[in-house]
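Heads up, one of the protein chains got dropped from this complex, but the rest are sitting where they should.
Chain nomenclature is as follows: A, B and C, assigned in order of appearance, with residue numbering initiated at 1 for each chain independently.
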Amino acid sequence: MDWTSGSIMARKGVAKGAPGARHSLTIADQGAFHYVYGPYADPVLEVEPGAVVTVETHDAFEGKVTSESDKPTEVLTFPFLNPQTGPIFVRGAEKGDALAVKIISITPRGPQPVGTTCLIPEFGGLVSTGATAMLNPPLPERVKKVVVDEAGVHWSDSVILPYEPFIGTIGTAPQIEAISSLQPDYYGGNMDLPDVAPGAIIYLPVNTPGGYLYLGDCHAIQGDGELCGVALEIPATVEIQIDLIKGHGNTWPQLETEDRMAFIGSARPMEDAIRIAYRELVRWVAAETGQSESDAYLLLTMCGKVRLGNMVDPKYTLAAAIEKKYLK
Amino acid sequence: MDWTSGSIMARKGVAKGAPGARHSLTIADQGAFHYVYGPYADPVLEVEPGAVVTVETHDAFEGKVTSESDKPTEVLTFPFLNPQTGPIFVRGAEKGDALAVKIISITPRGPQPVGTTCLIPEFGGLVSTGATAMLNPPLPERVKKVVVDEAGVHWSDSVILPYEPFIGTIGTAPQIEAISSLQPDYYGGNMDLPDVAPGAIIYLPVNTPGGYLYLGDCHAIQGDGELCGVALEIPATVEIQIDLIKGHGNTWPQLETEDRMAFIGSARPMEDAIRIAYRELVRWVAAETGQSESDAYLLLTMCGKVRLGNMVDPKYTLAAAIEKKYLK
Amino acid sequence: MDWTSGSIMARKGVAKGAPGARHSLTIADQGAFHYVYGPYADPVLEVEPGAVVTVETHDAFEGKVTSESDKPTEVLTFPFLNPQTGPIFVRGAEKGDALAVKIISITPRGPQPVGTTCLIPEFGGLVSTGATAMLNPPLPERVKKVVVDEAGVHWSDSVILPYEPFIGTIGTAPQIEAISSLQPDYYGGNMDLPDVAPGAIIYLPVNTPGGYLYLGDCHAIQGDGELCGVALEIPATVEIQIDLIKGHGNTWPQLETEDRMAFIGSARPMEDAIRIAYRELVRWVAAETGQSESDAYLLLTMCGKVRLGNMVDPKYTLAAAIEKKYLK
Partner (left out) sequence: MDWTSGSIMARKGVAKGAPGARHSLTIADQGAFHYVYGPYADPVLEVEPGAVVTVETHDAFEGKVTSESDKPTEVLTFPFLNPQTGPIFVRGAEKGDALAVKIISITPRGPQPVGTTCLIPEFGGLVSTGATAMLNPPLPERVKKVVVDEAGVHWSDSVILPYEPFIGTIGTAPQIEAISSLQPDYYGGNMDLPDVAPGAIIYLPVNTPGGYLYLGDCHAIQGDGELCGVALEIPATVEIQIDLIKGHGNTWPQLETEDRMAFIGSARPMEDAIRIAYRELVRWVAAETGQSESDAYLLLTMCGKVRLGNMVDPKYTLAAAIEKKYLK
């Protein structure tokens, strides 16, 4: 039996975690992409809780980086980066609820080499940026195109990396803000957290009627921190199942897998991101197990697990997790 | 002769810094306030460069905190805070230009005690917040109402503080984002910088046609950092003169006074805010004086002046300045 | 065959990674503990490269927290915390070399309950501290004593945690500074990184003749970040093998295990700690494999692994690692 039968989605979802109607949302259906997470766009699809949706996403560059001789600064136009598919309107979703999104599969889409990474001036984790502004000269810009197939990620003649796909950017609309899809925050967005992968369920806070689910920016593989700022970007076909948790009340994204329960925080400086994630987790563990906050704080001191998503976006993202077996 | 005859506004403005048509924008004209800085609202006023506009602003609480027995958590509704008047459409303004806004006067508006400050749980510079999340119990919430008149700010029986008003929140719309009026950023916004006061000219980057000028959140007085998060908030009548600098190209707000030229940075952590402000200033000094960046960097090491605006908002704000007499 | 035959220690060590003379350093041998990492103490033991040393360490409280009714603020005296055994003088060690310390085993020492954790006012990852100073009231202080035996860590009636011991504090002396054993830095110190565990080899920069190896502060288990500031502290018997890498030239600690190579950075804010670790790793990967720094930067973007040590000490500690199989 699938582990998800014991998940929050199955226990508390409007659809009880059961798959419902099937939908498809292709690039053609989408039309114009979105570059902000906000409530000002019109939904491209409306679904009931339980819906299983096959979504086509573009890569973070909307396919404009086509060869290793391209210069990112010449082919890309800020702020029209990180195109998002959506929004999907989920019937019945209201402020204070959570959308549960189970990630079923992620498949690369399009001709080889399907994967792209690059060095972009004033962007990345180990260089001067617009936010951490310095006078040093930039590194030379650079593009690397990579074949991704059944065998994995063909990085070089000697190194094949595993295909470990995940959704880099996924979230709901803020209530009144429309925020760049380059940014992660309390509603999700550009978290670039490798745990948001097939097999996981993410619970996204609903801030506006219908929730307005957006997603995009799939990665074939990414190290912790997305060091240079650009993972192995791929256009993808993503299969998700959407449920609705009424009154779930989480103010930051929550992530559940077979073994773990996590919260995701995004902030600068980095310690503030992990403080957010851990505070949410302390309070959730206390509520779930009937322990005091002080007890939960001590328990997580012993067994909390942290994963760094990104150290390059407008806010840094980290997740704090506990193994479910300690939730007694 | 007014110093402003030598200002950037006078030298490069479309209206040459000369006052043009007079306009009025009252609370009644405004109708619904705005709580985001963005391009999705309809302008409430359209003006030519040179326009002199008398603008009525509300206080940061939209007048809902009426007595010292009010509880902020009961009378305020997030995210409907920090109401903004505007947007004002400036004819001819295009991306890459700057709006020049000369602040002529700021006068309190409404019955005494006209000034409000308070302690709000999970908000402030010396307490746990949603961004710097901790498990400590909050401080008790509290409201203080203060009379502001010709004699100054009547803080207590023994202390009268000076009336040193400024505009806490002012800026243009981002190109595609709509960002909470609680946040400061590259377009201005909730900078809470006491230097944005009568006698100063602020140059705000234009990101969208017409610029979309918003303002609000006037303060009767504020210390450096806006320590508890709430200055002495007042509804006000603000007189400004608006000009347009074509192709000015600044990417962060620039502030000019009789004696100084400054740039304003907003970021977290705080060092990133001052790095932004100083990098902009280094490059501007180099360009303006024909020195190398290295020369300007050394010069500012000797005579740069820094002012802390806020240490409480979603991004912290600092300004870096140089005295004009050293610009030779 | 032991993986360590291919380690840096085996390939480059003065003793070629081979175990040499056996030594013992008991609490009685130690006499007075040290509370700083510095060159001003007299060595308690002098060894040749290859030495295998059995070291007794005390817990971070020097055994002064004896029951759950103790109040840490009453029984502990700052700055006499985190007592260190050592220094051990390694013959031939000079500035620019590295001490290689292979961790063979860690065994709890003393009567049950042997493990101690506690909440200390103004200390911890989710509370106001002397460094992140706030006005909120502190959490109540608290002590928890825990039995650690063959079955594991007896956390509660329902939860047994695994015994996953490591050395919380280990390092060499700075050249002229003497720094609190509560702090981690470029020479090691209070890193509180769970990867510094049996099976790993840590390479510590030598800054002073003899290197002056100190260690202490063993933990029976700890989550990522050491959330409340106090892991499960145990007095322990630690078996280590010490080798010497002449001219190794690392300026930050390097950590090798069977599968991974890592560097450890310590700094505030947290992003600076991981920047240090990743920059060291980028440069090491480039040098080791003959790739450009740019190539190594891209590779680590895809497969870098990050572990958070502490988010509570005077500097935060993170490690950045690469799997050795990608070093081709």
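Here, contacts are C-beta pairs under 8 Å (C-beta built on N, C-alpha and C of every residue); 3 or more make two chains touch, one makes a residue touch a chain.
As the structure is a computational prediction, the values presented were derived from the model and not from experiment.
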| item | value |
| --- | --- |
| Touch with the omitted chain, as defined above, among A:7, A:30, A:82 or A:128 | A:128 |
| Residue of B:5, B:24, B:77 or B:294 in touch with the missing chain, whole complex considered | B:294 |
| Residues of chain A in contact with the chain not shown | 126-128, 132-139, 269 |
| Residues in chain C touching the chain absent from view | 35-36, 38, 40, 79, 130-135, 175-180, 265, 267-269, 272, 275-276, 278-279, 282, 293, 297 |
| Chain B residues that touch the omitted chain in the full complex | 117, 119, 124-126, 139-140, 142, 144, 153, 155-156, 158-159, 161, 221-232, 268-271, 274-275, 278-279, 282, 294, 297-308, 311, 316, 318, 320, 326, 328 |
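The rule we apply is simple: only the chains that are shown with their structure count from here on.
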| item | value |
| --- | --- |
| Nearest-to-centre chain - CA centroid comparison | A |
| Fitted rotation between chain A and its twin chain B in degrees, CA, nearest 5 | 180 |
| Distance from chain B to chain A - Cα centre to Cα centre, in angstrom | 34 |
| Chain centre separation in whole Å, for chain C relative to chain B (CA means) | 47 |
| Junction residues of chain A, two or more chains touched | 268-269, 275, 278-279, 282, 297 |
